[in-house]
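One protein chain is absent from this view; the other protein chains keep their places.
Take a look at chain A:
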Amino acid sequence: MRHDHIISAKQLSRADIEAVLDHAADIAADPGAYADRHADTLLGLLFFEPSTRTKMSFTTAMKRLGGDIVDMGSVESSSVKKGESLADTVRVVEGYADALVLRHPMEGSSKMASEFVDVPLVNAGDGAGQHPTQTLLDLYTIRENAGFDDLTIGIMGDLKYGRTVHSLAHALTNVDAHQHFISPESLQLPRSVRYDLHQEGAEVREHTELDEVLPELDVLYVTRIQRERFPDESEYRAVAGQYQIDSETLEAAKDDLTVMHPLPRVDEIAHDIDDTDYATYFEQAHNGVPVRMALLDMLLEANE
């Protein structure tokens, strides 16, 4: 991998994606073989927003590669509380760590931070912007379960503010995918993502109802409709129920449909799907470790 920083899924070519996923598959097959791969390496974790899966899987990935983490801790207990700029924070922590992982509530934060550091910086979510490592584990899960050839995927929920959706939509332009976006009109894809998809010549269709497209799908990627984004509670209530699925909903789906979700879910996927063959979201979350091990390994190797 030739990139110094991983900021956006847009920077990942098909070859980059395949290289990370192939390496992740090797690691998943024999994780013990990588146990001392990066002994004495420290990964700096800068999480300015709450995170469970992303933070824990980066921690696990680094430790399973033989290294360790240095963690900024909560914003409340850090110098950020004293008004330190993000640019200063990353410049300080790059002196402690061999690579940095940044999650921040503002769009463009990782891009900006990367301009101030020489160690590799990985975007672990920048506001409603991008979440490229989530996308890599999503792609790994898709490739394992449905393949990349002639893939028909439905992406449903909050497409406007969902950074995992923005990253995934960009990345899917690299594979042979028909993309269907299902959302309320108020939460459709933002102009910038539409622009990129158009520039890439991606085949994209938009829907407000899942049943318009469900029978065609190989993968259904569900995201949470974020109640807090709606200016009016009644607007939220008008759309929220339409975007919940249960086992009855999936009676119209292909038998080998793969249902994914970046988690956390609230009520958009009923628990009666959890024990069906459709449910792939916990496997998807577990895939975060080998995929992040692969990515870190390749980034650190390239920067030694």
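Methods note: contacts are C-beta pairs under 8 Å (C-beta built on N, C-alpha and C of every residue); 3 or more make two chains touch, one makes a residue touch a chain; residues count from 1.
What we mean here is this: contacts and distances are computed from a predicted model.
Participant: Refer to UniProt and select, among "Aspartate carbamoyltransferase regulatory chain", "Methylmalonyl Co-A mutase-associated GTPase MeaB", "Rnf electron transport complex subunit RnfC" or "Nitrogenase iron-molybdenum cofactor biosynthesis protein NifE", the name of the complex member that is left out.
Facilitator: UniProt lists the chain left out of the view as "Aspartate carbamoyltransferase regulatory chain".
Participant: Among A:13, A:52 or A:85, which residue is in touch with the absent chain?
Facilitator: Within the whole complex, the residue contacting the unshown chain is A:85.
Participant: Among A:73, A:105, A:215 or A:241, choose the residue that contacts the chain missing from this document, as touch is defined above.
Facilitator: That would be A:105, which touches the missing chain.
Participant: Which residues does chain A use to touch the chain missing from this display?
Facilitator: Touching the chain left out of view, chain A contributes residues 85-87, 104-109, 111-112, 115, 126-129, 191-192, 195.
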